[in-house]
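Following this message is one structure expressed as structure tokens.
Of the protein chains in this complex, all but one are displayed in their positions.
Per-chain numbering from 1; labels A, B and C assigned in written order.
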Amino acid sequence: MSEGSSVPSHRIAVLGATGFGGALCARLVDGHPSLELTVATARAEAGRRHDELYPRYGVGQALEQFDPDATAERADAALVAYPHKTAAAAVKQLRERGLKVVDLSADFRLDRASYERWYQPHQAPELLPEAVYGLPEAHRDEIKGASLVAGPGCNSTAALLATLPLRGRIDDGVFDIKAGVSGAGREATSETHYSSAAENVNAYKVEGHRHSAEVEQELGPGRFSFVTHLVPLDQGILATCYLTVPELERDEAMALYRDAYAAEPFVDVVDAAPHTRDVQDTNRCRVHVTVVGDRTIAFAAIDNLWKGAAGQAVQDLNLMLGLPETEGLA
Amino acid sequence: MSEGSSVPSHRIAVLGATGFGGALCARLVDGHPSLELTVATARAEAGRRHDELYPRYGVGQALEQFDPDATAERADAALVAYPHKTAAAAVKQLRERGLKVVDLSADFRLDRASYERWYQPHQAPELLPEAVYGLPEAHRDEIKGASLVAGPGCNSTAALLATLPLRGRIDDGVFDIKAGVSGAGREATSETHYSSAAENVNAYKVEGHRHSAEVEQELGPGRFSFVTHLVPLDQGILATCYLTVPELERDEAMALYRDAYAAEPFVDVVDAAPHTRDVQDTNRCRVHVTVVGDRTIAFAAIDNLWKGAAGQAVQDLNLMLGLPETEGLA
Amino acid sequence: MSEGSSVPSHRIAVLGATGFGGALCARLVDGHPSLELTVATARAEAGRRHDELYPRYGVGQALEQFDPDATAERADAALVAYPHKTAAAAVKQLRERGLKVVDLSADFRLDRASYERWYQPHQAPELLPEAVYGLPEAHRDEIKGASLVAGPGCNSTAALLATLPLRGRIDDGVFDIKAGVSGAGREATSETHYSSAAENVNAYKVEGHRHSAEVEQELGPGRFSFVTHLVPLDQGILATCYLTVPELERDEAMALYRDAYAAEPFVDVVDAAPHTRDVQDTNRCRVHVTVVGDRTIAFAAIDNLWKGAAGQAVQDLNLMLGLPETEGLA
Partner (left out) sequence: MSEGSSVPSHRIAVLGATGFGGALCARLVDGHPSLELTVATARAEAGRRHDELYPRYGVGQALEQFDPDATAERADAALVAYPHKTAAAAVKQLRERGLKVVDLSADFRLDRASYERWYQPHQAPELLPEAVYGLPEAHRDEIKGASLVAGPGCNSTAALLATLPLRGRIDDGVFDIKAGVSGAGREATSETHYSSAAENVNAYKVEGHRHSAEVEQELGPGRFSFVTHLVPLDQGILATCYLTVPELERDEAMALYRDAYAAEPFVDVVDAAPHTRDVQDTNRCRVHVTVVGDRTIAFAAIDNLWKGAAGQAVQDLNLMLGLPETEGLA
């Protein structure tokens, strides 16, 4: 919390504050005028300071092992940036102690059947009824009243923001996603090695990416294809969406998008195909739509760590806590 | 030509040897056991040696202004790496003097009507009847007998190699192309500035890329969408193709591809989505096909300067001159 | 200026707001709680909005042609981000109209003789006596009282912050600078083309880089070598300095640096060689010093656009205006 502010401050815990998404959560909370970072957890790196690992973020908070009781004593709400499966158990412990939670994992994004088809047996299915899908552009009012919000997947966020204004009208959709390397996480693997990822583009999970389940859940069923590609940049996602939308003309499409997003604080409808560089290190999404022949082509560019993860989680938290939606995200 | 070889050597001119594609043409000709680089032309940089501009290629040839008579005296065939429109006039001068030509521009790829719709009035329409589209995997026999071959566009090459085995069966196709910056050419522009292109992905020419005309010409008419994207790598193209092919199952698709390309010296059908890095600085194309739900998804990865331009031009030239198709390209 | 603030606001003009440094100046002023961006100038791009060119910065200000009278009416101070030589004339016009100025060019960094040796005849030598070299870590008090401050060169800033604690004790110094491509400016050239700059490292201006004059001016005369290298990153400078400092031991060196920078808000003395990534998009400088054998080796990492240009200019402006030094730069 800023020095000298008289605004009542909410005490926030960030679980898993050393992964790329969690680290940015910690930074955003730490720099937020109405939030106070009181707990930041890590496993192997507990005992170190956050800014030893992420100097650029300038967060002096000490990292500690997660303890649900200690967390509940010192925090009113939590951002959980654990891998899926691990997340559910921690979320349960926090919810049992009364904390509001935004979970960045996949654990509370889907209904149980869908989750268990794409992931594994659910570790806390009893919480699913209260969970809200945390895309403010689709579920703002529910998020405001929620105690448990599931932060959308980064690829899903881009795909959905590119297409939401056409929900219910899409007969056929191809979602071609280009995503930067930070989306693959902080773990060092042969895929994330600089000498693999630089000067390279490739598709992965071609037979079915789990984020597609979120797209179907939000858009309704359809003939959808969803393929993600790794491209050599650090932060950024571009979703290119090829849609069959009967009887949609370009002017109508553009008007629909402008109307749908006119009041959205983080979505810009732009006149040309967006560049990921133009949203880097911001919580913004730039959307463009056109119709070529009888195909509607829509684009969305986001920063996967911001609007695709930590930024959106703080946006959700602002809504849950009754704060201005954009606070701490400018 | 290699020292000490007794192979009869063909004398080759490279026009426009300072652009990215032309420079590699010069290198490939220079290192080719049965070809001799006798002429390399440039405009602003005439008078310098090729290896002053491209040290890595190690070509000592002096650059000179293009003169059709002088070229005809010293060369039996030519690779023309001029921009479209400029190319047609030079090709005409060379053909009038009896040289065999591979033209890397768009000028002889399309029929006149299609060319003039996408480009401008044709500068040498009388040559169009003799021009052959230089994709060996589709037109090998015609190339062998041709005196004028039009090197396919780099994006078209990738799109076509990803889909040719399904020609005639594709009801609907989305071609999502990711291309490296060298494809934008050697000219310094705001788009090719490192501080624009690094950490960025964007689509361009969304309303219609001229390479799509080649795809339609080769695949036959269809409901096709073709969108190219600039990604931050130097050399490489990945084409991701989303196809509606009635009654095609995965096993059949894979078998079709393996059969179609079994004898192709430069096309590998692989078991997983290809990486552009795996073909970098080679004339190879790696192709993968699968069927997910009722959508056929096919990929091709090439190096845009090799199989997408200079390498394919030399492959064409080998065929036209009766040389082994792979000579000088291993 | 932030909504609802009661802080008295200073009206600021940014001249040359479309180059990389000037664009960031505009963003920093626009987001600064005590400053108001009232004028942003451009030449070719006058008439457009800043955020059309730099969407990521989110500055809605319209760009206009520079007019000294109009600027003086609407601004109390200015940041001038023109190329050297052009800058001096504009600075003169602004100073004549009473505006405080931070000039980011080289025009007021050096004494006249030194300037004219490295650059050209000075366009406003009468202003040199009032100009202060804008490195707060060396000249904070003078900056506070100044009306004209010369923002240091980006390479000089890194070299000086790496070595200032040893000023007067350095017998011999080698300054090896590694700088990102944004330092070469927004102009598209063969050097800044992605296909030249990626996968490349090279030295430039080996026979004498003009920033070395600043180093000699600030450190005093010595046997100094100063070589800059272009490395394939967008923003960042690492200075590696190899110094002969008689009778300096490692512990003393580290203590000297810690003492020298203990109160500095933007300089961190760290225990290991710094990474440019750790200061990216921040106004921080990370410094490390060690002694190996009888050579003192000192490092400084900065973001060339922030601490090397726009960030430092705002830091200077804060000092000149009596604002907290770090305001708007956190």
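The rule is short, and it goes like this: contacts are C-beta pairs under 8 Å (C-beta built on N, C-alpha and C of every residue); 3 or more make two chains touch, one makes a residue touch a chain.
This structure is a prediction, so every number in the text was calculated from the model and none was measured.
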| query | Which residue from C:Glu52, C:Asp141 or C:Glu199 sits in contact with the chain not drawn here? | reply | C:Glu199
| note | By the document's definition of touch, the residue of B:Asp76, B:Glu142 or B:Asp281 touching the omitted chain is B:Asp281
| Thinking of the whole complex, not just what is shown, which of C:Gly60, C:Gly208 or C:Pro324 touches the missing chain? | C:Gly208
| field | Hidden partner interface residues of subunit B, rising order | value | 31, 55-56, 58, 199, 268, 270, 275, 277-282, 284, 286, 330
| remark: Residues of subunit C touching the missing chain are 174, 176, 178, 180, 196, 198-204, 206-208, 223, 225, 227, 229, 231-236, 238, 240, 242, 272-277, 280, 290, 292-295, 297, 299, 301
| field | subunit A residues touching the omitted chain (full complex) | value | 20, 181-182, 186, 188-190, 192-199, 232-234
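Keep in mind that, in the parts below, only the chains that are shown with their structure count from here on.
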| query | In terms of Cα-based centroids, which chain occupies the most central position? | reply | A
| query | Roughly how big is the turn, in degrees to the nearest 5, that lines up subunit A with subunit B by CA atoms? | reply | 180
| query | If every chain is reduced to the average of its C-alpha atoms, which one ends up farthest from subunit B? | reply | C
| task | Could you grab the centroid distance between subunit A and subunit C? Build each centroid from C-alpha atoms only and quote it in angstrom. | result | 36
| field | Separation of subunit A from subunit B, taking each centre as the mean of its C-alpha atoms, in whole Å | value | 40
| task | Measure off the straight-line distance from the CA centroid of subunit B to the CA centroid of subunit C, and report it in whole Å. | result | 46
| request: Would you please write down the residue numbers of subunit A that are in contact with two or more other chains? | output: 199, 275, 277, 280
